[in-house]
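Heads up, this is only part of the complex; the chains shown haven't been moved.
Chain lettering (A, B and C) follows the sequence in which the chains are written, and residue indices restart at 1 in each chain.
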Amino acid sequence: DFIHALENDIKPAFGSSKNEFEKYLSNGIINWGDPVSRVMEDGNLLIAQAKASQTTPLVTVLLEGPPGSGKTSLAATIAKTADFPFIKICSPENMIGFTETAKCQAIKKIFDDAYKSPLSCVIIDDIERLLDYVPIGPRFSNLVLQALLVLLKIPPPHGRKLLVIGTTSRKDVLKEMEMASTFSAIVHVSNISTADHLMCVLDNTELFNKEEMQTLQRKTAGKKLWIGIKKLLVLMEMARQIEDSHRILKFLCLLEEEAMLDILVL
Amino acid sequence: DFIHALENDIKPAFGSSKNEFEKYLSNGIINWGDPVSRVMEDGNLLIAQAKASQTTPLVTVLLEGPPGSGKTSLAATIAKTADFPFIKICSPENMIGFTETAKCQAIKKIFDDAYKSPLSCVIIDDIERLLDYVPIGPRFSNLVLQALLVLLKIPPPHGRKLLVIGTTSRKDVLKEMEMASTFSAIVHVSNISTADHLMCVLDNTELFNKEEMQTLQRKTAGKKLWIGIKKLLVLMEMARQIEDSHRILKFLCLLEEEAMLDILVL
Amino acid sequence: DFIHALENDIKPAFGSSKNEFEKYLSNGIINWGDPVSRVMEDGNLLIAQAKASQTTPLVTVLLEGPPGSGKTSLAATIAKTADFPFIKICSPENMIGFTETAKCQAIKKIFDDAYKSPLSCVIIDDIERLLDYVPIGPRFSNLVLQALLVLLKIPPPHGRKLLVIGTTSRKDVLKEMEMASTFSAIVHVSNISTADHLMCVLDNTELFNKEEMQTLQRKTAGKKLWIGIKKLLVLMEMARQIEDSHRILKFLCLLEEEAMLDILVL
């Protein structure tokens, strides 16, 4: 009746998750440089370990990086690549207004489901949000924190394997909570920080024509910047609303404001 | 049955909101200068983006400025201009004495309703009040804060678009709570700070006659002041109760007290 | 059926309030000097505004002054002078041992009732007590605070007018809570601070005979003192229990102790 369970209990779980997954993958991943490739490689190594090892049937990894650097999308992409029979995302979106106890139960349910499949992947997205963390105080749900601390240490039942991918913008906080060290590995997700990375992102869209791209390359060459891929995509979308003649100027202005780009001589 | 939903679920929602809206628009907007125009322009650009973009179906903007500077009225005006099929205001007025949980549910309900319409606008008015914020402590509802932090990041379902307009007098607090940075854009709403702006407001009412207006212009020319449009309207109304001969004097006295106007030589 | 409501719902509300009101007015108001007259004048101006204005249908005023300076009695007197169809006092007396939630509901109920009358006056007495404020901590009911902050900003429904009179001994605390600035106007209620004011109060009672009054005038002339009218009336009553010959001496002793009167040479 294991086969039975697989068909009735696990497949549907995956099914519904699959739909949920598409959402996080809808805008796609632009490979704008080395930092992106490295995350994917580390992901693949951990997938291999989760699949192969007998002594470490629980593999846990934390994707950490600044807000909007692409952590959730990368976690979803790695999980999809792994192609495990059970994949589930544990996200604050589905727990708005939940009591601490309800949150714990919902999280525990996801892990209990995962333990039933021979090979599972659970994404714990936006951990600081799951913890109701706010820097004033600071305040957070200790009940949820303790649940996660324990769940990150329980090996799955004999014969099962589990890969857990967590994401956070506050590695510092997770360290203070003694959670960061509980993960088997920590992988850094970077903001875009060089003009080359920026041009690489722009190449992937049709916002500017060839000539404009050359202007942009000249204007930004050698400059330092600091912006998450998520925000960059928003700025590009704002620029798109502007009439053609002003678009490049507006884009550079927005970029200067948001990306801490040093002096732009236009 | 989408058409059906539109007719039964969304239209009425809008209907009742419309009545509620009139309330916030009843005194009208006086365009007393550049700061007012700029807010309206930024509003229009964001409406355009919300309508057009496919990659950023969620557009969020924060109107921030001193108490009584006109944030709520401007938010309502922008939302009305947008003329989306679904508009709803989420205001502390309707949640007096609510528990944290009840507040969360009420807020979530508004967003869930918005997700059902192809094009929606939600105003989150007076965010610090929704959060039960008080500077002593400080104290605030972390449950409501976390709900808003999550709701400001969830994209609407495939094919739907959502414009969220928040208002606050405490941008500093929202920054500390890591909420300010969650908005796609932040727009500043100004107090009245020059004599020209003041005269422009007075021009729009029939409180003083031509001669009095000239006196006022002479008395205030070149002075610095600092007053919100809301308070200014109250002072004008107080002055109106005074008999004609003393009105201008009383008005200048009140103004000096409330608007930090520097030395008034009468 | 508006007429019906007026007769059934509002009149009785006023009726019971009227009885309650007599209580606060039973000892009467002694006009012991300019500070008293000024409070009454300001009160009258605000009554006029509340009655006349269309653009500011909500007028709110805070009477603030030291403990026992006569705030509650003056608020009740102003409300009586206004002679509005609906008057209600919202006082901690009626909420002893209430939970925060029950307090909020009771307060909200008073405002909801007021909104039904075309012209209403609500007294929010002893705000720091309504808030369960204690300087140790400090502690207070944030739920009640937030309810008041919101209620002080909601304009009454179209066509209705509302005058709100608050009283407090802790303007400083209300400022910290960002509540003081929510009022349209703030009026100061003074302690008795000169010998003239004192003699004026004594003139209004028959505690001392003519000769004694002259002695008292001589003894106190030019002295500074600092005492609330409420405490002064208690001291006078204590002195009244003393036999005739010692009364004036006892009274001066008590006064020196309680009123920080500088050196009394007897």
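By definition in this document, contacts are C-beta pairs under 8 Å (C-beta built on N, C-alpha and C of every residue); 3 or more make two chains touch, one makes a residue touch a chain.
A quick note: this is a predicted structure, and the numbers were derived from the prediction, not measured.
Novice: Shown here are 3 copies; how many are in the complete complex?
Specialist: Assembly-level count of identical protein chains is 6.
Note that in this section only the chains that are shown with their structure count from here on.
Novice: Which chains, if any, touch subunit B and subunit C both?
Specialist: Common neighbours, subunit B/subunit C: none found.
Novice: To lay subunit A over its twin subunit C by CA atoms, how big a turn is needed, in degrees to the nearest 5?
Specialist: 120
Novice: For the two copies subunit B and subunit A, is the contact made of the same residues on each side, with over half of the numbers shared, or of different residues?
Specialist: Different residues, largely: of all residue numbers at this interface, under half are found in both copies.
Novice: With chain centres defined as C-alpha means, what is the inter-centre distance between subunit A and subunit B in Å?
Specialist: Roughly 34 Å, centre to centre.
Novice: Taking each chain's centre as the mean of its CA atoms, how far is subunit A from subunit C in angstrom?
Specialist: From the centre of subunit A to the centre of subunit C is 59 Å.
Novice: Please list all residues of subunit A that touch 2 or more other chains.
Specialist: none
Novice: Can you name the residues of subunit A that touch subunit B in the complex?
Specialist: Interface residues on subunit A, with respect to subunit B: 23, 26-27, 67, 92-93, 96-97, 99, 129, 132, 134-136, 139, 233-234, 237-238, 240-241.
Novice: Give every residue of subunit B touching subunit A within the complex, in rising order.
Specialist: Those residues of subunit B that touch subunit A are 45, 48-49, 52-53, 55-56, 101, 104-105, 108, 138, 140, 142-143, 145-147, 149-151, 154-155, 158, 176-178, 181, 184.
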